[in-house]
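Structure incoming, see below.
One protein chain is absent from this view; the other protein chains keep their places.
As written, the chains take the letters A and B, and residue 1 is the first residue of each chain.
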Amino acid sequence: MLDWLISLWSDPNTRWILLGCTLLGLGSGVIGSFTFLRRESLLGDTLAHAALPGVCIAFMLGEVKSVSLFLIGALLAGIAAVLCVSAISRWTRIKPDAAMGIVLTFFFGIGTVMLTHIQHSGSGSQSGLDKYLFGQAAAMVTGDVYTLMGVSVLLILAAMLLFKEFKLISFDPGFARGIGLPVGLLEHTMLILTTVAVAAGIQAVGVVLVAALLITPAAAARYWTDRLPAMLAFAGLFGAISGASGAAISTLGEGIPTGPVTVLAATLLFAVSLLFAPGRGLAAKALRHRALKADYARTANTGALEAAEGGSRK
Amino acid sequence: MMDFWIILTAVLVASACSILGCFLILRRMALVGDAISHAVLPGIAIAFLMSGTRDSMWMLLGATAFGLLTVFLIQTLQTSGLQSDASIGIVFTALFAVGVLLISLNAQHIDLDLDCVLFGEIAYVPWDTWTLGGADMGPRAVWMLGITLTVILLLMGLFYKQFKICAFDPAMAAACGIPVLLFHYLLMGMVSMTAVSSFESVGAILVVGMLIIPAATAYLLTNRLGVMIGLSVAAGIVSAISGYLISYLLDASIAGCIVSVAGILFILALLLSPSHGLIAKFARRREAQAA
C-alpha cells in the first residue's frame, strides 16, 4: 500500500496526472455547485455530447490533436447547443427536458458522422480523438496536464472572485436584476465556465461520465451544510478526492479506466452523504419521521374517539 | 441481402423508439429515457459474464432489470428530496461507470467494443446471426428487436387508454383506480427492452435520439395522440431509410446519419409546421399586429 503511494509520487508522469485530476475534480465540484443550485444539473451532459462536432471541426481545421484547440471547439459547440435548447423550449410547446434530449443527440449524431468520416479518411487513427472521447487520463501528455491544471485553477479563481454574484443569480435572478447586476452577462460567464469544465473533464473521464463531475460532488455536498461557502468547500473536496482516487487506482492495473473509477468514487461519497449526513441525511430524517408518526398516532386515537362521538351526536 | 438486414434493423429500432418516445416526452421523462439507455450497460456486461455468450434472452432480461433499477433509484432519490435532474445525472453516470469498468476489467471475456457502446455498429448486424439447432435463423438483433416491438405493440394495443390517461393526468388516473405505478414501470420496462435490443446496433446515445426526436417532430405537427404516434413512427422510419442511404454516400456512421436525418426532419417541422411551426407563428403574430 505504502509502496504504491510512494510509486505514485515518484513517477513524474503519474504525479502530474494525479495532480491534474485532483485539481479538475476540485474545480468542477465548485462550478457544479452553482449549476446544481440553478437546477441545471444535466446541462453538463448536454454540453459534453454537443462538444463532439466542435472537437471534430477543430481537428479537421488543425489536422493535429491539440487539447487547447479541442477546448475551443467544444466551447463554441456547447454554447451553440445551449442556445438551441433555450430557443426550442421558449418558442415551441416542447418542454425543456425534451429540447435538451433533442439537441444533445442531434449534435452528437452529427459529431458521430464527422468522427467516422475523419477515421475512414485515414488520419483519424493517429488523431487521439477516440482517447479524448472516452477519457483516459493515463494517455495525457505533460502539455495536456498543464492545460487541464490551468483550466481548473481558472475555474476556482473565477468562482472565488464572482462568488457573491453567482450566489445571487443562482438563488434569485429576478432580484439580482432588480439591484442592477448584469444577470445576462453573469449567466453567460457561468455557462462558459461550465463548458470549460466539461471540455476539460471529457479528457479525464469521457463524454458520458463528465456530467457526474459536476453533479455528484455538488449533490453530496448539499447534504452536509446549508451554507453556500461550506457547500462549495465540500463539493470541491469531494471532487478532488474522486479525481485523485480515479487517477491513483487506475495505475494499479492495465485495464482500469480512470473515468469510471473517478465517477464511482464520487458516487460512493454521495451515497454516504445521502444516508448518514447529520440533519439532512436519510437516517436522520427517518428517525425524526418515526418520532413524529408515533406522536400523531397517539393524538389521532383520541381524535378518532372524539369524532365517533361527534358523529353519533348528529 | 446485407443492406436489407441493416435497413430492417434500423426500421425496427425506429418504430419501437418512436412509439415509446411519444409517451416519454408527454410525461416529461425524455431524460429518464436517456438515463435508461446508458444504465443498461452493466446489465449487458453482467449477462455476458454470467452466460458467457451473446445469448439474446439473457441479455434482454438482465439489462431490462437494470433499466427498471435505474428508474427505481431515480425515483427514490427524488422522493428523498433531491432535484429530479440531479437524481437522473447521478444514477445514470454511476451505472454507466459500473458497466464500463466491468467491460474493461473483463475485456478478454466480453466481446463488446467500447466504441460500439457509444456509437453502435449496425453494419455488423447481418454477420451476427442466431443459430437454432444448426439452422441459421437470421441476424440476432432483428430477432431481439422483433420481440421487443411485438411486446410494445401488444401492450400499447391492450392498454392504450391507461397509458394515455397516466400520461395526461396521473392523479385522476389514480383516483379512477388505475394502477399508475404499474403502468409507469411497464412503460419504463419497454423503454429498457428497446434500449437493450438497440444497444449494439445504434449505441447508447443515438437510441435516445430515436426515442425523442421523431416523437418531438410529431408533437409539433398534430393535436391528437393517436396521430402523433403514427407520425412519429413515420418520421422514425423515413430517418432510418434515408439515413442509411446518406451514410453510404458519405462513408460515415450509419447510426449517426440516421439521427442527423431525424434532427433535420425535426428542424423542418419546427420551421414549417402549419399549427406549431415558427414561420406560421410569426406570420400569425404579424397579421395580428397589422390588424
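A few remarks follow.
Please note the rule applied: a residue touches a chain if its C-beta (ideal position, glycine included) is under 8 Å from a C-beta of that chain, and two chains touch if they have at least 3 such contacts.
Convention: contacts and distances are computed from a predicted model.
Protein name for the hidden chain, per its UniProt entry and selected from "Metal ABC transporter ATP-binding protein", "Chemotaxis protein CheA", "ATP synthase subunit a" or "Cytochrome c1": "Metal ABC transporter ATP-binding protein". Checked against the full complex, the candidates B:119, B:219 or B:244 give a single residue touching the omitted chain, namely B:219.
Although one chain is not drawn, the whole complex shows that of B:104, B:162 or B:194 it is B:162 that touches it. Residue A:292 is the one among A:6, A:61, A:230 or A:292 that touches the chain not shown. Contact with the chain that does not appear here is found for just one residue of B:2, B:137, B:153 or B:175, B:175.
Those residues of chain B that touch the chain absent from the view are 26, 28, 81, 158-162, 164-165, 167-169, 171-178, 219, 222-225, 227-228.
With the whole complex as reference, residues 93, 285, 288-289, 292-293, 296-297, 299-301, 303-304, 306-308, 310-312, 314 of chain A touch the missing chain.
Here is the rule we go by: only the chains that are shown with their structure count from here on.
The distance from the centre of chain A to the centre of chain B, each centre being the mean of the chain's C-alpha atoms, comes to 24 Å. Those residues of chain A that touch chain B in the shared complex are 36, 39-42, 44-45, 49, 88, 91-95, 97-98, 100-102, 104-106, 108-117, 120, 130, 133-134, 206-209, 211-212, 214-216, 218-219, 253, 255-257, 259-261, 263-264, 267, 270, 274, 280, 282, 285.
Considering their complex, residues 25, 28-31, 33-34, 38, 77, 80-83, 85-86, 88-90, 93-94, 96-98, 100-101, 104-105, 107, 114-115, 118-119, 204-206, 208-209, 211-213, 215-216, 219-220, 247, 250-253, 255-260, 262-263, 266, 270, 276, 278, 281 of chain B touch chain A.
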